[in-house]
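Here the complex is missing one protein chain, while the rest keep their positions.
Up next is chain A:
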């Protein structure tokens, strides 16, 4: 697991209170990990803070799964 993937997993475990084993690349925040819309907003904010990036709303809408978050952050974080 890349350093980014590992940090993303840690944030998701922390915020959603799920088990690390559930945080697979295919896992959807809302469908698989029990997040509601506010949880998803909070996750995006945590990613922005942790990786020092600004994720525009239209991009954030496309981040629905763990894998999509990791890919986006790998491509955009400094």
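The rule is simple: a residue touches a chain if its C-beta (ideal position, glycine included) is under 8 Å from a C-beta of that chain, and two chains touch if they have at least 3 such contacts; residues count from 1.
To be clear about the criterion, contacts and distances are computed from a predicted model.
Novice: Missing chain's UniProt protein name, "3-oxoacyl-[acyl-carrier-protein] synthase 2", "assimilatory sulfite reductase (ferredoxin)", "ABC-type lipoprotein release transport system permease subunit" or "Cell division protein FtsW, lipid II flippase"?
Specialist: Missing chain, UniProt protein name: "3-oxoacyl-[acyl-carrier-protein] synthase 2".
Novice: With the full complex in mind, choose from A:22, A:42 or A:74 the residue touching the hidden chain.
Specialist: Here the residue in touch with the unshown chain is A:42.
Novice: For chain A, which residues lie in contact with the unshown chain of the complex?
Specialist: Within chain A, the residues that touch the unshown chain are 15-17, 38, 41-42, 45, 48-49.
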